[in-house]
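The other protein chains are all here in position, but one chain of the complex has been omitted.
The block that comes next holds chain A.
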Amino acid sequence: MSRQSNRATDSKKMNSELFTLTYGALVTQLCKDYENDEEVNKQLDKIKFTSHVVLHRFFQEGCAAGKITNKMGYNIGVRLIEDFLARSSVGRCHDFRETADVIAKVAFKMYLGITPSVTNWSPAGDEFSLILESNPLVDFVELPDNHSNLVYSSLLCGVLRGALEMVQMAVDVRFAQDTLRGDSVTEIRMKFIKRIEENLPAGDE
């Protein structure tokens, strides 16, 4: 059939769209699941410091879905690091700056096809920002008004945190800016917390 021509080039793009759309479907499902979630309400009962409605919104959209995607990202990161180390010929990083370079230039390139820029180093060199010109995860996304608190791409934070933990680095990762919420760029802020000591036997005191 004539329809088979020039499909090969599309294949890679399609796969990225598959990922983007699947992630979208997941977030949509999470938002649905947590709309009337009892867990969320239970937590609300415990914490009473602002108006119920505001807090409810915060938990519902900002936290619940974001937290779960973050946790899922962590689980993915823990496994993805092995794939990454096996496929790239990257060795051990000697400082945080080198780590930042590897993340931006090798890892992001490999998995998402983008190269974020590394900026805003703290004077101590333990904190930096990844600036994403485009975020493939949000290709087809628009946040509706009632989900303005949702940290849509928090999966990425989890992935970074999980992957780095497997190479003995405890790192705090969060979104500082997000184009979905009206900022001009997407900024992921990463802060080195500590080196995880290797020689601690698990579960031993």
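The criterion applied here is as follows: a residue touches a chain if its C-beta (ideal position, glycine included) is under 8 Å from a C-beta of that chain, and two chains touch if they have at least 3 such contacts; residues count from 1.
Everything below uses one rule, namely that contacts and distances are computed from a predicted model.
Missing from the rendering is one chain, named in UniProt as "Trafficking protein particle complex subunit 6B" (options: "2-oxoisovalerate dehydrogenase subunit alpha", "DNA replication complex GINS protein PSF3", "Light-independent protochlorophyllide reductase subunit B" or "Trafficking protein particle complex subunit 6B").
Screening A:72, A:164 or A:188 for touch with the missing chain picks out A:72.
The chain that is not drawn here is touched, among residues A:83, A:98 or A:133, by A:83.
Touch with the chain that is not drawn comes from one residue among A:22, A:148 or A:168, which is A:22.
Across the entire complex, the residue among A:110, A:170 or A:196 in touch with the chain not shown is A:110. Listed by residue number, the positions of chain A touching the unshown chain are 1-4, 7, 10-26, 28-30, 33, 68, 72, 75-76, 79-80, 83, 110-114, 136, 140, 155.
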